[in-house]
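A single protein chain has been omitted; all remaining protein chains appear in their positions.
This part shows chain A:
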Amino acid sequence: MLNIFMLLFSRQGKLRLQKWYVPLSDKERKKISRDLVQTILARKPKMCSFLEWRDLKIVYKRYASLYFCCAVEDQDNELITLEIIHRYVELLDKYFGSVCELDIIFNFEKAYFILDEFLLGGEAQETSKKNVLKAIEQADLLQEEAEAPRSVLEEIGLT
């Protein structure tokens, strides 16, 4: 059930999140994401969610303006990967409250933290929605306690 990588991108082809579970150079990553984003954007809406791409299997689904796309190994289970994507969307949705693309842009670090709680090293670590959110909420509480008051200058974005 190993994920090779996961990409989130917009209908305009802008990458919003990328998570790589195998070592690849920066150049390779860029090339793969560019090629794959183009391939998927060219597909029509009613088409199958799976495609063979190079020696990988790609599983993708579109949610509103965002495409969620996982690459798995050839013999992996496509349907369960599709539900991995869905569970991640549910987690984001629950955490942000009706998640939209902007939430992910402005809180990209949170999107990564949630993903790490859910998938680690490309494998499902915790599939219970409650448990994942609990871990993230705990972290947020720690943040709240730790946050110091901020300067006026920063409020207007000058630092």
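The definition used in the following text is that a contact is a pair of C-beta atoms (placed from the backbone, for glycine too) under 8 Å apart; a residue touches a chain by one contact, two chains touch by 3 or more; residues count from 1.
Convention: contacts and distances are computed from a predicted model.
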item	value
Missing subunit (named according to UniProt) among the choices "Protein YIPF", "Protein odr-4 homolog", "AP-2 complex subunit alpha" or "Monocarboxylate transporter 13"	"AP-2 complex subunit alpha"
Chain A residues that touch the omitted chain in the full complex	1-2, 15, 18, 21, 23, 30, 44, 46-52, 54-55, 75, 77-80, 82-84, 86-87, 95-97, 103, 105-110, 112-113, 116, 120-121, 123-131, 135, 137-144, 146-148, 150, 154-157, 159
